[in-house]
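The structure under discussion is supplied below as structure tokens; questions concerning it will follow.
Note that one protein chain is taken out, while the other chains of the complex remain in position.
Chains here go by letter, A, B and C, matching the order in which they are written, and residues are numbered from 1 within each.
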Amino acid sequence: MHSIDTELAVDATGVARRFGARWVLRGASLTLRTGEAAGLVGANGSGKSTLLRILCTLLRPTAGTARIFGADVVQDPDLVRASIGFFSPIPGVYDDLTARENLLFAATMLGRPKRTADETLERVGLTHVSNERVRGFSSGMLRRLALARLLVHSPRLLLLDEPYNNFDVSGIALVNELIRETLARGGAALVVVHDVASAVPVVGPWFTLRDGIVVPSSGIPLGIPSPTPALAMASAGGTR
Amino acid sequence: MSCKRLFLEGHPVVSNVYFVVGAYAVSWIVLLAYLFRVQSLLRRSRAALAHARSAGGAT
Amino acid sequence: MALRDEWHRARAVAWKDLTAERRSKAGFNAVAALAVTILVLFGFALGPDSEAIRAAAPGALWLAALFAGVLAFNRSYQMELDGGALEPLLMYPGARRALFAGKLMANFVFVLLLLVIVIATSLVLFQVAVPPTWPALLIVVLLGAVGLVTLGTFYAAMASRSRAREVLLPLLLFPMLVPVLLAAIQATKALLVGGAMNDAGAWTSLLVAYDVIFLILTFLAFDYVIEA
Partner (left out) sequence: MTSAVANSPFEAPKSGRWLLFGWLAFAYLIAAQAISIAISPPDRDMGDLQKILYIHVPAAWNMGICYFLVAIYSMRYLWKRDERDDLKAAAAAEVGTLLNGLTLVLGMIWGRPTWGVWWAWDARLTSTLVMFLIFAGYLALRAFVDEPERRAQWSAAAGLFGAINYPIVYMSVRWWRTLHQVQSTPDTLDPSYALSLRLNAFAILFIAIFFIRRRYEAALTERVAEHELQAAVLGGSSRG
């Protein structure tokens, strides 16, 4: 049963999580193959962020198991952390460091060369403010910096929590580019969204989190017509 | 009896039966108070368990 | 190889903490001012008698460093929690002990600077002369700082993420630090205001033993404390 299957990027079974007396997840199960970018929707407080946090080892499940590329999130958190990138709505950068310093710190912690930090700053369009302290940045700029950290990491599995928030059109395009690149590398992505329209070009299949349980959605939620997610299918065979 | 060595030189032997009675009273109060505390904790958690089992049977 | 990676990570964390601390105006200066204030208050508490003040100087300076240092230990994690930076920090691959080592180094530098200021101030305020054996004093200060910082950084990882963090850290930390404080104060006293040299030697070996024991233990236990 527990043989390691690297085809499965995410393999979660019966994941439950309680905060105090409140049950946020009640046995959510979800599988995600490499080359897939799944979208996850649900009402406020339905447990989407909690599920992502469990998958990226920041929270322990109260019950149930979850594996990332075959590695258990509770038993082998080190293996899991090496292969995932988590994009949270909170940028999590240091106010008193400059943009470049923040990114250099991330690069060092991830074991990437310093030059990737500068290249990535260029890519997310923050070069002109790279030596300014982050304290005065707008929320969109902070999000770009957090996205840059993810680009430096270039993980196999992306766990994106509301990735389109506070982004302008070019920011949204950056997020979608990141997802496409990851899929093309044989990775996968799990995207929690409210802004379904922005995700439609790259995301599919879709799931809904309701009453603490994951249910597959037929087509794109919210009544938007469903184009075939061509990229997901094209890169599905590209697994190493 | 060696404990006399701890005794300060020249300190008069006071009537100390009150201290002895006080010490025993304090010990018994502490032990019994803890006993009651633990017993009431146990009662409360058993009630919680009974409640959980009835909830489990209901669903 | 892995150890070198960990060293790079630890160094990056320490550098990041110290840079942020240096740039935030409220940081070190405020804490140092607090330490000096505590020293002045000790002066009032111990009365104008210069003999009594001189005798109490070693205790006063270590306690001032401790009270001010506790603020630094909590700040060290508060900085991560404020901007939501703890999550990305915990998600970097590799062993968590590198994070602990980094925070430990940053706090060590912080407390050491604090001690320099506190000692300089007490030399003036408490009318203590610099002893001819000042290299020995330096060793005592270094060892004492290691002791404070090791358990301080460790317990702050728990206390800063609990309810009632302001009171919990001193409550957990101060009784645990009794041996370090006693040893550091007594050794400093022996060196500053006289006393047999071998006294300072015995206390220094106690400091070394304490530092080694708790450095090893905290590095082993940090994983359990930072996760979940």
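In this section, contacts are C-beta pairs under 8 Å (C-beta built on N, C-alpha and C of every residue); 3 or more make two chains touch, one makes a residue touch a chain.
No experiment lies behind these values; they were computed from the predicted model shown.
**Student:** As a test of the contact rule: which chains in view would the missing one touch?
**Tutor:** The chain that is not shown touches these displayed chains: A, B, C.
**Student:** Could you tell me which of C:Leu34, C:Ala202 or C:Leu215 touches the chain that is not displayed?
**Tutor:** Only one listed residue reaches the unshown chain, and that is C:Ala202.
**Student:** Looking at the full complex, which residue from C:Leu168, C:Val193 or C:Leu215 touches the chain that isn't shown here?
**Tutor:** Counting the whole complex, the residue in contact with the absent chain is C:Leu168.
**Student:** What chain B residues would touch the chain not displayed?
**Tutor:** So the residues of chain B touching the unseen chain are 1-8, 11, 13-17, 19-20, 22-24, 26-27, 30-31, 34-35, 38-39, 41-42, 44-46, 48-49, 51-53, 55-59.
**Student:** Take the complete complex as the reference. Which residues in chain C touch the chain that isn't displayed?
**Tutor:** 151, 154-155, 158-159, 162-164, 168, 171-172, 174-176, 178-179, 182-183, 186, 199, 202-203, 206, 209-210, 213-214, 217, 221, 224-225, 227-228
**Student:** List the chain A residues touching the unshown chain?
**Tutor:** Residues of chain A in contact with the hidden chain: 14, 16, 18, 20, 23, 26-27, 60, 62-63.
Here is the rule we use: only the chains that are shown with their structure count from here on.
**Student:** Can you work out the whole-Å distance between the CA centroids of chain A and chain B?
**Tutor:** 55
**Student:** Counting in whole Å, what is the centre-to-centre distance of chain B and chain C, each centre being its mean C-alpha position?
**Tutor:** The separation of the two C-alpha centroids amounts to 38 Å.
**Student:** Per the contact definition, I'd like the list of chain C residues that touch chain A in the complex.
**Tutor:** 5, 8-9, 12-13, 15-16, 19-20, 23-24, 79, 82-95, 227-228
**Student:** Using the touch definition up top, name the residues of chain A that touch chain C in the complex.
**Tutor:** My answer: residues 56-58, 60, 77-78, 81-82, 84, 86, 88, 90-97, 101, 105-106, 108-111, 133, 146, 149.
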